[in-house]
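A single protein chain has been omitted from the complex, and every remaining protein chain is retained in its original position.
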Amino acid sequence: MKQIQHSGLQWVSNNSTLLLFAVAIALFGILSPAFLSFQNAFNILVQAAALGILATGMTFVLLTAGIDLSVGSIMFLAGVISGKMVVDGAPLWWAGLVVVVIGLEFGCLNALLIYRLKVIPFIVTLATFYVGRGLGLFISDTRAINLPESFLTLGSGKVLGIPLPVILLFFVITLAHLVLTRTTFGKHIYAVGHDPEKARKAGISVNRILLGVYVICGFCAALGGLVAIAQLGAVSPTFGLQSEFMAIAAAILGGVSLFGGRGNVFPGTLIGVLLIQTIQNGLVMVNADPYLYPLITAAVIFLVVGIDSLQNQRREKAKRLGLK
Amino acid sequence: MVKIANSESTFVVLLCLGYYLVMTIIAPGFFTVNNSINLLFNLLPLLIISIGQTYVLLTAGIDLSVTAIVAVASVVGGFMMSSDTVWFHNEFTTLFLGILGMLVVGVLIGAINGWAVAKFAMPAFMVTLTTMMLFSGFAIWLTQSQNLYNLPESFVEMHYTYFLGIPVPLYIALFVVLLAYFLLNRTIFGEWIYAVGANKKTARISGVSVSKTLIGVYVFSGFCAAVGAILYTARLETGSPVMGQNILLDVIGAVVIGGTSLFGGKGTIQGTFFGALFMTLLDNSLNLLNLSFFIIMMVKGMVILGAAILNTVVERSLKTG
Amino acid sequence: MKRFYTCQGLILVMVVLALACKRPKGRTTIGISFETLQTEYWVASSDALKAACEENGLDYLEAIANGDANRQFEQVNNFISRGVDGIVIAPKDAHTVIPVIKAANRAEIPIVIYNRLPAPNKGSYTTIVADNYEITKQTVRYLGDLARASGKQYKAMILIGDLGDTNAVLRREGFNDAILEYEDVIDVVAEVPTEWNQEKALAGVTNALQANPDIGLIFSSSDFLFPSVISALKNAGKYHPIGHEGHVLLGGFDGDAMAYQLLRSNYLDADGVQNVYYECDLAIQAILDILNGKEVDSVLVDPGFVIHQENLEEMAPKMWGANLEVP
Partner (left out) sequence: MLLRMRNIHKVFGKVSVLNGVDLQLERGQLLGLVGENGAGKSTLMNILGGLFVPTEGTMTLDENLFAPTSPNEALQAGIAFVHQELNLFPNLSVMENLFISGFPKKRFLGLSLIDQKSAREKAKELLSIVGLNVSEKVKVGQLTAAQQQLLEITKILSRSPRIIIFDEPTTSLTRHEAEKLFQLIERLQSEGIGIIYISHNLEDVMSLADEIMVLRDGNCVRQENQNAFTLPKLIKDMVGRDLETYFPQRDVTPLREKCLEVSQVGAEVVHDVSFSIRKKEVLGLYGLVGAGRSEMARLLYGLDVMQKGTIHWNGQKIQQPSPEKWVQEGVAFLTENRREEGLMIQQSIARNIQLAGLPNYTTPLQTVRFRDLDSDVEQQARANKIKYNNLKDQSVATLSGGNQQKTVLAKWLMIAPKLLILDEPTKGIDIGARHDIYSLVNDLVKKGSSILLISSEIEELIGLCDRILVMGEGRIRDEFHKAAFDRSAILEAALHGKENQTLAT
């Protein structure tokens, strides 16, 4: 009997995010019937698209025990440059391409500094965070850029009745899931994240893996930025601020470890993203004080991280004692 | 170099010195009394907050919540001292309790950080990230995004009040710096900080009270952030929920340039002093050269990166040679 | 030794960087400090101020604080260190400008506050400000008349700005006072706090429209929030031109290019306009007057005007947004 109770408790703490997600849905559903509408479910997905894409990229980096603080700046810089281009009459696809290239370049820069010069990811990406945002502000002259109609249609467009951002989100998540579970590269990411030294011994080129994950993260940041501005219709100087933290939080909520090697994009990170977005949306639906949003979101993250840390302590001890 | 700096901080001392000389020549209005006072007042809060951060980094932690602590302390101080809310009628009581309230807020948030890091073994990055979100949200919620004004005259005039020919904030900063230096270099707490940062397991087995030490450093960081908030609030004559939201880079940058390792166990107060000085010099001089803040932002980012690269290069050459 | 060379290298870079910067000339210099250039209104103001300086043969330094009051304070202090002859500041809010005024007074440099009225204080300064309350009231009255003429009942929403900013407060008051006169036809159901932030505005309007799908009148305290309003309206399927039966009455404030375009394309009903060129000329003139020892009033008011579909042709030339390129 005791054994069953114990494992039940374990299940709860192992799936704290999923549970919170269910609780959140039930709670908001009771408080506001409109919350449970089909339309609102789509709303949540649309609003989650940008963060979801961002967090997917972040998951790759976190899996190697790295961190990328520069994603918000990449979003911003990509938004500013593409916005300027479109305003100046460049075609949309050309701007989109430039956005992607910026994301890739920033990812390369991060990765090169990390593995060539052996500076820790935190400092490297903190620096590129400031350089990127500074550059963006320099180019935009700190002005907001209002985008033409064509951008907005990208954000609100639908294919077969499904909003474009949602399609993009699911495409990115499916691809990421495939890469992580079905390719050598994906398996090597987990290996490097667990122990780079062991990975090297197993004949894995750690540098190539690092390059790969930061490039993917940069790419996702740019893409996420594109999705976000296509919904906003404008790039303000505060665009993307703190996005990196939300992306990290979403991934951590989804069970990704800051210390590498543990976690997945699907269902992990996706659930984390949906939890955050559901809370945000639900608070709106029940007409909560908007100033409470960050408080509640932060409290939820704190809770999940706390539970995970206790879990982790237990795992470590079990590992040391050779138990399962 | 004399004992003012050990080998680790020689670099940053030279950097400050050289930079100061160059700017004296080329930056208009740099080498003036007015600007020197300016420099000093810009330096003090950053220095104080960076010193708190140094303590945390020495234990291989990080405190991202300093910006939120500055904001909450500023707001609470504003509430307690503003003549719009009239809590106390005596100016001295207002001032005393207001400042005490700010310090208590800092210490409390620090204690929450430390408690979560020490007792739940939560990663410091996540703990302070969430407390940052939580408390900056809290500050905005508390004030509904409003600023608090009409602070007591004696409080807002702090920067222009001289005692024995020295402005009051300098005394405050001096107190914090000396306290920090004393705690770190003369007491068992300081030795324990280095030990916890160098190797938590070894420290624990050697009888070091790891949780007390960890809670201690986060509390100290919170305290320093609150002192920084006092200076910021007085200077801007406003209790603001967004106070200090842009200083995180400057703080971490100052500490890292000052030679403190993010992996713990290595770093000094002297180093952080010069690190903070360099960040302030950079800001002030580039400003005087009429560069906009975003260019300064980029330069700062690159300078931090440069310092980190140099640090690893030096460390590697020490290892191989 | 290696370290020594690195130091040298760093210093060299700095020297080059510094030399690349402009050195000021010996003429009268004005320090222009903007809290933000985020909106077109500030951009246009900044351009107009610089143009006014050049017209009067003045040099200028410009600093932008990107919404950080503390940074703005430090930037103005740096102006003072550099020995500017006058300061024009568009401050973050009514109170954080007070220490700035004090610093300028201490250094005995004339200071002009542009577009935002400071809270009462003992400093000496001159404020150039549009009559936010009155212009808003007139604008909303026009919308109210339209509502009453239609004979329908309207649910209304206002996007309010940063309430630390006097302008936002006055515009809100103007809106509320004007609406009181139309209580019979207009019911205010939503007040969306935006803190002058487009993302917050988008979320707020979207959610308000979700909660009250029958909102029929929206007033935005600033034109730069229109992209958010329109995006939200489109998502809710409520974005229709004037004349369409689902048209939502729209009002704004500032008179920027987007507002002009919306007026032209028949989506915007009325817009309160501040006269940027007039205000900027006033600002520079005020500084020159003070430098020449003349007395200047502490508040100089720009009366502004309301532009709407009926007086569009007549007033467009005076609307600053109409003279900008449409983005």
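Residue numbering begins at 1 within each chain, and the chains themselves are lettered A, B and C in the order written.
To be clear about the criterion, a residue touches a chain if its C-beta (ideal position, glycine included) is under 8 Å from a C-beta of that chain, and two chains touch if they have at least 3 such contacts.
Keep in mind the model is a prediction, meaning the values are calculated, not measured.
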Ask   = Can you list the shown chains that the hidden chain touches?
value = A, B
Query = Which of these, B:208, B:247, B:269 or B:286, touches the one chain of the complex that we don't see?
reply = B:208
Query = With respect to the chain omitted from the figure, which of B:23, B:195 or B:310 is a touching residue?
reply = B:195
Message = Considering the whole complex, not just the chains shown, which residues of chain B touch the missing one?
response = 186-189, 191-192, 194-195, 198-199, 201-209, 265-266
Task = Quickly run down the residues of chain A that touch the omitted chain.
result = 178, 182-184, 187-188, 190-191, 193-195, 198-199, 201-204, 261-262, 317, 319, 321-324
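The working rule: only the chains that are shown with their structure count from here on.
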Query = Out of A-B and A-C, which chain pair has the most contact pairs?
reply = A-B
Note = Note: chain C sits from chain B at a C-alpha centroid distance in Å of 34
Key: chain A-chain B separation of Cα centroids, rounded to whole Å   = 30
Request  = Between chain A and chain C, tell me the centre distance in angstrom, where each centre is the average of that chain's C-alpha atoms.
outcome  = 34
Key: Per-residue overlap in chain B, given as positions that touch at least 2 other chains   = 144-145, 292-294, 313
Remark   = chain C touches at least 2 other chains through residues 64, 66, 193
Inquiry  = Taking the touch rule as given, give the residues of chain B at its contact with chain A in the complex, in rising order.
reply    = 116, 120-123, 125-127, 129-131, 133-134, 136-138, 140-141, 144-145, 249, 252, 256, 262, 292-298, 300-302, 304-305, 308-309, 312-313, 316
Task = Write out the stretch or stretches of chain A touching chain B in their complex.
result = 67, 113, 117-120, 122-124, 126-131, 133-138, 142, 245, 248-249, 252, 258-259, 289, 291-295, 297-299, 301-302, 305-306, 309-310, 312-313
Task = Going by the contact rule at the top, pick out the chain A residues touching chain C in the complex.
result = 34, 40, 43, 87, 137, 141-148, 152, 155-156, 231-234, 236-239, 284-285, 287, 290
